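After this line comes chain A, so read on.
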Amino acid sequence: MIDLAVDALSWVLLALGGICVLIGGVGALRFPTFYTRTHAASLTDTMATLLVFSGLMLQAGFTLATLKLLAIMLFLLLTGPTATYALANAALESGLKPEAPTIPGRTRKKADS
Partner candidate 1 sequence: MKLLELLGYYNYWVFAIALVIGLYAVISKTNLIKKLIGLSIFQSAVFLMYITMDKVEGGTAPIIKAGVEDQIYSNPLPQVLILTAIVVGVSTLALGLAIVVRVNERYGTIEESEILESD
Partner candidate 2 sequence: MIFVFSLFLLSLLIIIAIAIVQAKNLFVSVMLLSIFSLLMATNFFILDAADVALTEAAVGAGITTVIFLSALALTAQRERKVVGGRTIALIAVGVLASLIIYATFEKPRLGDPNAPVHQHVAPWYLEKTPEYIDIPNIVTAVLSSYRGYDTLGEVFVVFTACIGVLFILGAKPASLRGERNVERAGLRHHLIPQVVGRLLVPFIVLFGLYVQFHGEYGPGGGFQAGAIIATGVILYALLEGEAAALRAIPRSVLLGLVVGGALLFGGVGVVCMFMGGAFLDYSVLQSDPVWGQQLGIVIIEAGVGMAVCGALLSIFHAFAAREIAQ
């Protein structure tokens, strides 16, 4: 019973993680400017990592693999946002201005008012 519940929970986590990965990937492709794309990409760095690795850890049980998974998850959670920061900073320093895009055919009423 407990086993089944743990299995089901890990599957739910894995599925949610997969969905997060996909959403982040689509965002990194579809968003209009560089800085918005970093925002989308960071979703795959943090939330997806958390969900997928939690799911895998539940599957692994109490083994050395769980410890390794925990280490990988922690390091990814540390390095992912740092790398994104470094990249955004490099772009800013080299003179890429964060500007709101003007999309033709679409008026941005809220921003104007």
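Observations on the model:
FYI, a residue touches a chain if its C-beta (ideal position, glycine included) is under 8 Å from a C-beta of that chain, and two chains touch if they have at least 3 such contacts; residues count from 1.
The candidate set was assembled so that all candidates are chains of the complex that A comes from, given by their letters.
A quick note: this is a predicted structure, and the numbers were derived from the prediction, not measured.
By the touch rule above, chain A in this complex touches candidate 2 out of 1 or 2.
On chain A, the positions that touch candidate 2 within their shared complex are 75, 78-79, 82, 85-86, 89.
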